[in-house]
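Sending over a structure as structure tokens; questions will come in a sec.
The complex appears here without one of its protein chains, the remainder shown in place.
As written, the chains take the letters A, B and C, and residue 1 is the first residue of each chain.
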Amino acid sequence: MIATESVENPFQPEPARIVRQYDLIKDHRFFQIRHLDMSRAMSFTYNPGQFLMLSIPGVGEAPFSISSTPSRPGIIELGIRRTGRLTDALFRKRDNDIVFIRGPYGNGFKIDQMRGKDILIVAGGLGVIPLRSILYYVLDNRDQFGRLYFMYGARSPEEMLFKTEFFQLREREDIECLYTVDRASEGWTGEVGVVTKLFKYLPDIDPEGVNAVVCGPPVMYKFVIKELLKLKIPKNQIQMTLERRMKCGVGKCGHCVLDHLYTCIDGPVFTYWDTLHFRELI
Amino acid sequence: MSKTERIEIEPLARVEGHGGIRVEIKDNKVQNVEVRILEGPRLFETLVLGKTPEEDLSIVPRICAICNLSHKFAALRGLEKALGVTVPEATQLYRELMHHGEMLESHSLHLYFLALPDFLGYDNAIAMAEKYGDVVTKALALKKFANKVMRIMGGRMIHGENPILGGFGRLPDHRTLQQLREEAEGFLPFAMETIDLLASLEVPDYMERETRFLCLKPPHDGYGYYGDILLASDGKEYDVEDYKSVISERVVGHSFAKRGRYQDRPFTVGAIARVLNLGDRLTGKAREARDRLVNERWYRNPLYNNFAQAVEMVFSLEDMVRVIDRLLELDQPEIARPTRETGVGTGGVEAPRGILLHHYEIENGLTVSADIITPTAMFLDDVEAFIRRASESLLSKNELDNFELRLEMVARAFDPCISCSTHLVTVEFE
Amino acid sequence: MPHQLRLIRNDVAPAPTFQTGWVPTVRILKMEPKYFQAFIESLDKFGRVYAPVRRNGVLTWDTPERFEEIVLGGEHTMIPVKKLFHPMRFDMFRFDDSGFTPDYSSSEKRVIVGVPPCEIHSLLRLDEVFMERPVDPYYAQQRRDSAIIGYSCLPGENCFCRSTGTDIVEEGFDLFFVNLGEFYLVWVGSSLGHDMVLVHEDFFDDSVSHDDIKKYIAWRKKRDGMFKKSFDFRSMPDLMELSYESPIWEGFAERCLSCGQCTMVCPTCNCYNVVDVLDISSATSGRRERHWDSCMFVDYSLVAGGHNFRGARAERLKLWYTHKLRAYASEYGKPACIGCGRCVEACPVDINVLTVAEALVTMEVPAR
Partner (left out) sequence: MSGTKTTTSGGESKGRERPRLGIYGLTGCAGDQLLLIHTEDHLLDIFEAFDVRSFVMASSNPVEEELDVAIVEGSVSTEEQREHLLEIRKRAKILVAAGNCATAGGVQAMYAKDGSFAERMRRVYGDDVKFVTEPIEGSPLDEFVTVDYYLPGCPISQSQVLALLSRLLHGEQPEPYPHPVCHECKLRENRCLLLDKKFCLGPVTLGGCGAACPSNGVGCTGCWGPNPDGNFEEHFKLLQSFGMSKDEIIRRVRNYGGHKILQYIKDLE
């Protein structure tokens, strides 16, 4: 009993304006976009950890994590690395140019499960982009969560994304910021080494009371999870967000399939418990 | 023009490939004329050595995209002779249909898009379209139709692999044939309008000189584009297997294409040779067209080759209808199989621009020798001769305006497909 | 063909999945063979008729020029009926500077004649993917616009649909013809099917006798005895799970040509790629196309920046078989394999559900 005329086309891209953009570091750019239709822009909401499909007509469409928090509505923020045809085209766009988006897609982080808990955010490199969303969500709803630890490892101080923002966070008392770089440069006084080296700075925690969220390059997960398990954090309280090739965002095209799950609808956030069942996951 | 001047026309615009004409003039006298073929050597006859006929059939059409199906057809005729393959009537007719497609495609491209702009004084067909929009539109449609025939019979537009030893990989259904028949009939009026247009043109005479014409004589009473007998305008006939004694070849340093001669003199092949040698076999509208256009000057003036192409377009459209009508009566043919693995054969086909000969020697299923003589290789010496004549007559009349363009027109009239001139002699295999 | 139980318990009606209407009870009718052609020819008023016909030597779903062209009752088409619902290539949108406009023009009213039970099952499997919210409007429209006329078949050389439970069908058709030789039993599966019957009511007889039922049961028995291939599907999920690290994957990967034929011919494979094609024009206009894709191809899991989650051939093979034999079942409670045997016929190097299933048991990659 489907009348196509009245069915929404889930693949329909909607126009959005690039409100502002600037380079984070070389080949990494920050975009603020807003639906052209103002009422749509104001009603648009999402969960931290969700993503958008972004199109440039004639070039194509790809998924991008939302880096802003729904607690600050009206503007969608994306952090994008220039890696190919679509991002090349996107980087040529100027302020006020139009791109096309649809979404939000994916499950997002399990906020309900995280409420009342201590939050441990572990980001590696580009992985900080989706985690920035949950980071600010927690900060904006500070009373709903316990202690907040934010670990971020970058290759070098120069390659830290959102460096100014994140350095300012260190001045807040309601968050513990731990940063590390693989290679220090002059003036860097923080930790040097991979992100797992930061775990030694964690105070004693009650593992049952902690929710960890992890995102980073594929090689990072194994090592970080080992540390989290050492802390005895329950497997279903470890969440990670994954990247996969996607062509639809709504569980049809098949590309992001992991076992019987689709990264686009059952993910991109999975718990470590999930990955034990689906060995291909990480 | 008192001191030595060298006129170079390079590249030869709108000639497919890499031709260049070099004319050396000293004290108002033509010293030297060279049509240079500087496209690199490809050594096709060595490429097929040790290969199966199936591979030969895939490799040799790559000599020239424009007449790729002529090469395929000639190779099929040569290889089938060598291997004792006799194709049924329907297969032969499908091949004729295919060949009509290529003939129409090539002639329409050359006549409407390359030659007519010259006659009418335009840079290209797009410029010509402003005043002759109707002609260009219809010509485009005709060419498209011809491409369709090539695509259906060849398998794709260029280098289709549908024609195979003994038959075809895939044949069109009756519905498709009917459609092609209707379309062919539909283009006849336009082809006849073209005859009217040509009849109204003035054809310059600055290059005129006597020459001889060679073509293949069809194995039936009618006009046609293949055969096993070489027919010369002097009335002589030769078995195509003896082609080496009829057409002598030589190598020149300014050309990777070899040069053929008949009785030690340059000669002309192509549409004009066919219409002159076989024109009295034409019937119907094609006969009307031929009678309307042909005159004594054709024997001296290569520009009439374009007129001959127009006559052949009419013939091809009419003959396609005949071929399809017969095919609709016949069952789909079986693929004919080789009866031997060792043998020798020369396949003769009239490519759009003239006689194309493919000679193969097969031993135990593998190619031990091959010789391919392309039409361009046959007429290049004659092109040089006509260019020399044109230069001399223009110089003597002191007509130096558009000198290069007028020489180019002469070369272009031959419809030289330069890429197909990369050609070789027989390689004797030890 | 419909489940035997339905013959007697006609109070439980199959849900008419995608037709507009509801039939309170299953009607089972009889038809004499002499009426069959006229009946099929009468269906064109419900839409353009598609059926298995031979084109260039290959059986394919296409529009028959004549009734005689239709091939029914056994041989499979090489490409399954999914191509009529999930087209190999189509335009999803036209775009220009002002945005994307959906293109639904590829759909038309159709009557698909001769769909075997396994392929009806395959459509129900595809429904699980495409009709799940959010509904794929392209697929949904093709589904809504198509009537399914099922037709019974006898197993071919490589059929093993008894093992996958797809040799019988309870839903997903408008009419279903069981060919018993001397007559047809015709199940009416939807109100549209009922409307079709009404056009030539005189062809049908609604008094199915006890004797007819006995003939049907005998035919079922005979058919059940004809299967030459089978495999134990129920143990597959566990076996797949246990074999995740098995060396057989590497063994099959050495042999696999990654040609993707298995996925193209598989009635339940639904993967696609989306590509924007610009017009040759200075304006930014063009179309967004959808094409069949395959998880056997190297770029299937390749993301921008060059990371390939399934660069190794073994990973790609494992994904497909895991998906067919375990993962889909965990999600939807039934295998994604419908036992048609197309992969058995299509693979030039004998990698298919049967050889893989066997290797999972023997831990040996069978010789070719």
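Keep this in mind: a residue touches a chain if its C-beta (ideal position, glycine included) is under 8 Å from a C-beta of that chain, and two chains touch if they have at least 3 such contacts.
Since the structure is predicted, the reported quantities are computational estimates derived from the model, not experimental observations.
Taking the complete complex into account, the chain left out of view touches A, B, C.
For the chain missing from the display, the contacting residue among C:189, C:286 or C:339 is C:286, taking the whole complex into account.
Interface with the hidden chain, as seen from subunit C, comprises residues 55-58, 60, 78-79, 88-89, 97-102, 254-261, 264-265, 275-284, 286, 292, 294, 297-299, 313, 345-346, 348-349, 368.
In the full complex, subunit B touches the omitted chain through residues 11-18, 36, 38-47, 50-51, 54-55, 58-59, 61-66, 68, 109, 113, 123-124, 126, 140, 143-144, 147, 155-162, 164, 168-170, 251-254, 256, 417, 419-420, 422, 424-425, 427. Touching residues on subunit A toward the chain that is not drawn are 7-9, 12, 14-15, 36-37, 58-60, 85, 88-89, 92-93, 96-98.
Throughout what follows, only the chains that are shown with their structure count from here on.
Because contacts link the chains in a way that matches no line, ring, star or complete pattern, their graph is best described as other.
Geometrically, the chain at the heart of the complex, using CA-atom means, is C.
Spacing of subunit A relative to subunit C, judged by their CA centroids, is 39 angstrom. As a whole-number value, the distance joining the C-alpha centres of subunit A and subunit B reads 66 Å.
Between subunit B and subunit C the centroid-to-centroid distance comes to 52 Å (mean Cα coordinates, whole Å). Contact of a single residue of subunit C with at least two other chains is seen at no position. Across the assembly, subunit A contributes no residue that touches 2 or more other chains. Within the complex formed with subunit C, the subunit A residues making contact are 1-2, 4, 7-13, 15, 55, 57-62, 81, 83-87, 100, 218, 243-245, 247-248, 250-255, 257, 259-260, 279-280.
Residue ranges on subunit C touching subunit A, taken from their complex, read 18, 20, 92-93, 95-97, 99-100, 102, 104, 107, 129-132, 134-137, 140-141, 143-144, 244, 270-276, 278, 284, 286, 288, 293, 295, 300-307, 309, 315, 318-319, 322-323, 326-331.
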